[in-house]
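Quick one: structure below, then a few questions.
Missing here is one protein chain; the remaining ones are kept as they sit in the complex.
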Amino acid sequence: RIMRPDDANIAGNVHGGTILKMIEEAGAIISTRHCNSQAGEPCVAALARVERTDFLSPMCIGEVANVSAEITYTSRHSVEVQVNVMSENILTGAKRVTNKATLWYVPLSLKNVNKVLEVPPIQYARKEQEEEGKKRYEEQKLDRLETKQRNGDVILPVINPEPHTVGYSQSSLIHLVGPSDCTLLGFVHGGVTMKLMDEVAGIVAARHCKTNIVTASVDAINFHEKIKKGCVITVSGRMTFTSNKSMEIEVFVDADPFVDEPRERYRAVSAFFTYVSLSKEGKPLPVPQLLTETEDEKRRFEEGKGRYLQTKAKRQAQMQQAAQQ
Amino acid sequence: RIMRPDDANIAGNVHGGTILKMIEEAGAIISTRHCNSQAGEPCVAALARVERTDFLSPMCIGEVANVSAEITYTSRHSVEVQVNVMSENILTGAKRVTNKATLWYVPLSLKNVNKVLEVPPIQYARKEQEEEGKKRYEEQKLDRLETKQRNGDVILPVINPEPHTVGYSQSSLIHLVGPSDCTLLGFVHGGVTMKLMDEVAGIVAARHCKTNIVTASVDAINFHEKIKKGCVITVSGRMTFTSNKSMEIEVFVDADPFVDEPRERYRAVSAFFTYVSLSKEGKPLPVPQLLTETEDEKRRFEEGKGRYLQTKAKRQAQMQQAAQQ
Partner (left out) sequence: RIMRPDDANIAGNVHGGTILKMIEEAGAIISTRHCNSQAGEPCVAALARVERTDFLSPMCIGEVANVSAEITYTSRHSVEVQVNVMSENILTGAKRVTNKATLWYVPLSLKNVNKVLEVPPIQYARKEQEEEGKKRYEEQKLDRLETKQRNGDVILPVINPEPHTVGYSQSSLIHLVGPSDCTLLGFVHGGVTMKLMDEVAGIVAARHCKTNIVTASVDAINFHEKIKKGCVITVSGRMTFTSNKSMEIEVFVDADPFVDEPRERYRAVSAFFTYVSLSKEGKPLPVPQLLTETEDEKRRFEEGKGRYLQTKAKRQAQMQQAAQQ
């Protein structure tokens, strides 16, 4: 679809969250269709995880986004979907790949939302495809378990913070979950959640460096718990790390089932977003260094640095491999 | 209501689809109100057909759209509504008619959606009004039957198409039907469908001529089948004909009731949109000729040419008539 003014920031760059939402919608459609392709209980595919996603180049207002999706692996209870986003300037005809994302879905019964159904197996062209898929499946399963454990943290407010400290840029928003945010099952679309997360992360980044910022990448996101219609969700973000030209922001989503439900507030999702600051000509600008004050902030900064160096090393290895081929 | 940036393309011209959606909402309100004006089963008016609509002059961001609707004919089971759209520049006070549209609605029972109810008759000021209405009613009925038969076609993707061929500009989008797209009966508003159709047609036109384009007219649209909440709809468009200064695009809407329904994908709507290309000063530009390759494409081009010449002849006859009065 055509990118509109409301999909973008004031510099005309489309929000990463808008793109994440389109990706998730395509993934949800193809996996729901697949899971209903055999006679049996009708079901809706629910997003369980999005693998790390890079935003290769910013999309602009007036461009057309082409989203294509393909199922690349099925386990007994989950579906792996590969989604590609191409941006097309319909005036010049120029096209470029802007995103590649991998998503995992789980089919939930339409009659009983707590029942996970079986997924019809797909046919693989080559034996290795199935094996590689299985390996990816095992890896993400492990990672999901790990993240679940580190999820206890809350963001505490700071009074009169200094510029460039963590407290200065941290932000949170609340959103009342309406009918348009939800699937047929009455649970929030994963894409809606990701859009709000990107919105908060973008505000944290802009508050820190006070320039035009764009999403560069999103860490793997695990959806631990479903969020129901009528909940209030609180999306909070704080900066964890800055390199010379990038900022890492941690985002939490907490759900508050406050009407007619005895349940306490719970952590539904968390993830790391990476942002870069762009000049008016679209070139990356230097980012002010994050000032860490508490022990926890220093520890998170080091952890963020670790993730940053790991990603950098991985990317260089890929580039060398590509150069050798 | 005031036209906002999101209602318009990057040149500031309001999308034809936004206007079609407002027209349909006005039509749905007045005909639902009329059909419930006598004691009896409560019902909701569903759009059955929109007559050919011309976009007389483009509307711009910041202008106010005034929409007025009037019931002009009732048959036993259908209502004809005439809708006029005026665009008003509230800064200068200038007003102009931008659209006149005729829509046909059918009352469906709120309790049983497959039951068509009876329409309370209206009073005619003059006997001839009723007779003219009846003639229009018979004509559209015939036309609806005809269109139903030609509806089997699909749009196949083309690899590496040449510029200005049909394959080069053809486009499609998918949309998951959400609650806000639907009436009280849980079926998609006709106006929502038309807005998506105009969006796809606009992308096809822009891909073909790579300039700023605006909707000039929409052929009669028949709504053969209802589309339910939770469906995925695929809207596809391909260019069928070009004159020196206009492009005709055929648009199909297919619905996929993929959850909870054993039903196959079906064709719900189809229509022809005509676009013109505008310079920065708002003047019509020449359009590159469409290159037809297959037998089917050549046949459709000739059929499009037929429709184009017929419309042109009709318009000239009207102008002569107006000149003689």
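First chain written, first letter: the chains are A and B, and each begins at residue 1.
The rule is simple: a contact is a pair of C-beta atoms (placed from the backbone, for glycine too) under 8 Å apart; a residue touches a chain by one contact, two chains touch by 3 or more.
Computed from a predicted structure; not experimentally measured.
Enquirer: Given that one chain is not shown, which residue among B:32, B:193, B:212 or B:242 touches it?
Expert: Considering the complete complex, B:32 is the one touching the chain left out.
Enquirer: May I ask which residue of A:37, A:180, A:289 or A:320 touches the chain that does not appear here?
Expert: Among A:37, A:180, A:289 or A:320, only A:180 touches the chain that is not shown.
Enquirer: Considering the whole complex, not just the chains shown, which residues of chain B touch the missing one?
Expert: 1-2, 4-6, 25, 28-29, 32-33, 36-37, 42-44, 61-62, 64, 88, 90-93, 110, 179-180, 184
Enquirer: In the complete complex, the non-displayed chain touches which residues of chain A?
Expert: 5-6, 9-10, 156-157, 159, 171-176, 178-180, 199-200, 202-203, 206-207, 210-212, 229-230, 232, 256, 258-260
Note that only the chains that are shown with their structure count from here on.
Enquirer: Could you grab the centroid distance between chain A and chain B? Build each centroid from C-alpha atoms only and quote it in angstrom.
Expert: Those two chain centres are 37 Å apart.
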